[in-house]
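Yeah, one chain of the complex is gone here, protein chain that is, but the others are all in their spots.
== chain A ==
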Amino acid sequence: MSRKRALIADTFCLTKRRRCAADSETADGAADVRSSLQYLMTLFSRKLFNDSLPPVVLKHQLYSLHNDKTLVDKQVNELRENGELLMFQLGFDSEAFALVFAEDYRTKVLQGEAGRETLGTVEKFLAKLIPGCSDLSFNKEKMLNEFLFTDREITQLVKSGVFTVRDAGSWWLSIPNSGKFIKYFIKGRKAVLGMVKKSRYGEILRTELEERRTTSQVQFQMKYHVHDIMGAELVECIKTTSGTLLRYVD
C-alpha cells in the first residue's frame, strides 16, 4: 500500500505547529464540545414528542464530530461534574449513553409533572441531583441515608418516570416518557443502516444519504441518525475526494 503523504510524528512537525497556532483547539476545549452538543440538540425533533421530552443527544454522536475520543470523553465528564450536563444509561446498549442539558431536563420534567401529586417529591429530587450528583444509578442505601428519601417517595419517583428499575433495590436515572424516543430511535437506526446496506456495493456518500427521502420508519432527521451510526462505528467512514463515504460493516 503506497501512501502519497507519509505519516509524520509530532516531533518533526515543529515548524508547522508554530504556523498554525491560530487554529489550535486546546485553549477552548470545553467550549468545543458544548457547541457540538448544541448543534446536535438542534437536530433533535422536538415536535415529534409534543414538546414533552428535552432534546436528547447520544454520547457517541460526538465522536463523529471530533477526532479525539478520549478528549471528548474528558470534556463530557467535566461538563457533568459542573452540573451542566446529565448522562443516562439507555436500556438497549451498555455503551449507549444519552446526554441532556440539566436545565432542559429540569424544565421538561417539572412541566410534565405539573398538576400531579408527585410534583413535590420530584422537585426535591431534582434539587439534590442537578448541582451535585453525577451518578447514573442509585441504590436504596444511598437514597435513604444520603438523600433522606422515604420508600413512598422513591415509589413516587418511579411512577413519575425519573427512576427506572435496574435491580432489586437499585434504580437507573431516566428521562420520563423516553420509551417512545427509544422505540423510534432503534427503528430509525435499523432503517438507515438498511439503506446503506442496500445501496450499490453496500456503500453510499454521506451527502447522498442525508438527502434521501426518509421512510415512515425513520422519524428523526437523517443527519441525527447519520451522526449516530458514524459515531457508534456501525459503518466504516472513508474519506474520499467527493466527501465521506459510509460503507456497511457486517
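Just so it is clear, a residue touches a chain if its C-beta (ideal position, glycine included) is under 8 Å from a C-beta of that chain, and two chains touch if they have at least 3 such contacts; residues count from 1.
The rule is short, and it goes like this: contacts and distances are computed from a predicted model.
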Checklist line | Name per UniProt, for the chain absent here [options: "Protein O-mannosyl-transferase 1", "DNA excision repair protein ERCC-8", "AP complex subunit sigma" or "DNA primase large subunit"] | finding: "DNA excision repair protein ERCC-8"
Item checked: Residue touching the undisplayed chain, where the options are A:Ser170, A:Ser199, A:Thr214 or A:Thr244 -> A:Ser170
Next item on the list: Taking the full complex into account, find the residue in A:Asn50, A:Ser94 or A:Ser216 that is in contact with the omitted chain.
Entry: A:Ser94
Check: Hey, which of A:Asn50, A:Asn67 or A:Thr241 is the one touching the hidden chain?
Finding: A:Asn67
Checklist line | From A:Asp51, A:Glu81, A:Glu103 or A:Asp135, residue that would touch the chain that is not displayed | finding: A:Asp135
Next item on the list: Over the whole complex, note the residues of chain A touching the chain we left out.
Entry: 1-3, 6-12, 63, 67-70, 72-74, 89, 94-95, 135-139, 166-167, 170, 232-233
